[in-house]
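Note that one protein chain of the assembly has been removed; the remaining protein chains are unaltered in position.
Chain nomenclature is as follows: A and B, assigned in order of appearance, with residue numbering initiated at 1 for each chain independently.
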Amino acid sequence: MWSLLQIELYKISKRPRTYIAFIAIAGIVLIIQAAFKADPGYLNILLQNVDDTFAVDKGNVINGYFMCYMILNTLLIQVPILVALVAGDAISGEANMGTLRLLLTKPISRQKIIGVKFLASIIYTVALLVFMALLALFLSMIIFGTNDLLVFRSKNGESEILQITQDDVMWRYLAAFVYAAIALTVIAALALLLSVFAENSIGPIVATVCIVIVCTIISNLNVPIIDRTIKPWLFTSYLVGWKGFFYIAYDAENVPIKGSMENWASIRNSLFILFAHIGVFFGAAVFFFKKKDILS
Amino acid sequence: MNLMLKVTNLSKKFKDTNAVTNLSFTVNQGDVYGFLGQNGAGKSTTLRMLLKLITPTNGTIEYFEKNIDHDKNEMLRQTGAIIERPDLYKYLSAYDNLRIFAKMSGIKASRTVIMQQLETAGLADRYQSKVKTFSQGMKQRLGIAIALIHEPKLVILDEPTNGLDPQGIADMRNMILRLSKEMGKTVIVSSHLLNEIEVVANRMIIIHKGKKVVEGNVKELLDPANTLLQIETTNDADALYKLEQSKWANFLENNGRYIRLRLNKNDIPSLASSLSNMDIGVLALQPRHSLEDYFLSLTNNDTHVEPFTN
Partner (left out) sequence: MKKLLIVCLLLSTGFVQAQDINTLLNKAKAKIETVNDYEASAVMKTNVAFLKVPIAKVKIYFKKPNKLKLKSERGISFIPKGAVSLNLNNLTGSDKFKVIDAGTDNIKGIVVRVATLLPADKTGDVILSTVYIDEARSLILKAETTTRDNGTYALEMTYGTYAAFGLPDKLIFSFNAKDYKLPKGVTFDFDDGAAPNMPKEKDPEKRKKGKAELVFKSYTINKGVDDTIFLNK
């Protein structure tokens, strides 16, 4: 198993397309960092009339933690595309190249082959996230320093500013990245499933991205009947769930409770649904791959 | 002779089309087994079923008397294959391709072993080059090196000469013979050309539209003693009468329309001189090997063909 995984990772590492995602992430992160370094004006938009009532030391607001939150907020929505780029190619890419039939004449069960490919896709996803963490979090911490994290959000149509003290931030990022890895694994499983049916890699990649886009739109429709029926079952409703780790609970006097989360139950529920999706998608991928006649 | 592979009533249906129907054949250890059929006859489908790339709709495949469905990957472990084109990881080097597939075949190939294989394939000096820079022949040689790296007992080559130049085709033939004679491998080789099979195989099967036409020993099937000779003369009735009176009477095969004799190819010169001695005005002598004749009829006329009977 391990040596198969090594082979799979080696193959991924030798493909130029693998690095597109890393370059894209580096590009976006560096641009956002440079922009904020040059002009922190965005903060004035965020703080708006807070300025009238309060004196806020803005220099401290834009810090490494805040930058990471900003970057994840804009970037994590796009990462599914990058994950699909590799996971959607896993089977179909080999079919397209003609290596699938050679691969499958080796004395290795198909479950193992697709399992290893899925594992390799997950490792790739985690590598993307680690890379992102290095740039968006640690590089930002170096460039912008560290301080408390302000989270701006809207809840029940009312806006809030949550302040998380800096000694309470790191574990939230760790949890958020783990959560993101699980959410993106759903995308990897979906792309892998679609990859089983195709004989070129463009199809599953485009199809995955389309499904993600369509489901995301449905997830954000805010039509009551959809909210009640479809939405809770769409994995895209949970892709931004990592933010839940930053929604700190607060007491009756609006003082945040250190180390707390406002709604762990909902995050747990999200995780459950994400895992269920992973199970269904990957299970289906194994099922169909085992049955597939290799004609490529 | 040791029975290696026994295929019984193998069928494969794709939606509405029957790609392979009730195909049965056997391959003995040490055979070079020829798989002959036109394009689309079901050769590839059958070979892919042997390699578990395609699941049969029906029938059994036994490898050394064990059903390959029950006996997971025993057969694959001892098989090397090239299916159609030798497609490899284009973005990897020859060395990496060989190393990866060796590993996947479950063997730990040392650098020396891999380099030896590349040497044999004549690719030692290009071992670090990416496969996408290789010619078709080089890819083919690398594909064979990959098929052989784990020292399989059985080698399956699906249309190995496709896309090769004449030199490549000749090399391939020599290689198959070497695999069999020097290395003691059992080889299954498919082709749509009879002469390719004829020069390498000891046993063969002809399939057409997914059905077996004939299976047997190549020497017997292509026995020169079994040549059908068709004669056209200026006066067929007279010629037939004279032949019936001659020593050739026993060789006559009367179907009413043509004068045909079934005889050894070597006897044709002697027959020719007899005909001239008997004053038969010969317009044409058409020696036809029955199997070849039959196979040609498949190729030329795709509409309806009676099963071949030897």
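Criterion: contacts are C-beta pairs under 8 Å (C-beta built on N, C-alpha and C of every residue); 3 or more make two chains touch, one makes a residue touch a chain.
Because the structure is predicted, anything quoted here is derived from the model rather than measured.
S.K.: Just to confirm, in the complete assembly, which displayed chains does the hidden chain contact?
M.R.: If we consider the entire complex, the absent chain touches A.
S.K.: Out of A:112, A:258 or A:291, which touches the unshown chain?
M.R.: Considering the complete complex, A:258 is the one touching the chain left out.
S.K.: For the chain that's not shown, point to the residue among A:95, A:240 or A:286 touching it.
M.R.: Hidden-chain contact among the options goes to A:240.
S.K.: Touch as defined at the start, partner being the missing chain; which of A:131, A:250 or A:288 qualifies?
M.R.: Checking the options A:131, A:250 or A:288, the one contacting the hidden chain is A:250.
S.K.: So that we can see where the missing chain sits, which residues of subunit A does it touch?
M.R.: 45-46, 48-50, 52-57, 60-61, 73, 77, 147-148, 150, 152-163, 165-166, 227, 232, 237, 240-244, 247-248, 250, 253-256, 258, 262-263, 265-267, 269
By definition in this document, only the chains that are shown with their structure count from here on.
S.K.: Calculate how many whole Å lie between the centre of subunit A and the centre of subunit B, each centre taken as the average of the chain's C-alpha atoms.
M.R.: Computed value for the inter-centroid distance: 53 Å.
S.K.: Which part of subunit B faces subunit A closely enough to touch in the complex?
M.R.: The contact residues of subunit B facing subunit A are 14, 48, 51-55, 72-74, 76-77, 79, 81-85, 87-92, 96, 100-101, 103-106, 146.
S.K.: Within the complex, which stretch of subunit A touches subunit B?
M.R.: 3-4, 7, 10-11, 14-16, 97-99, 101-109, 291, 293-295
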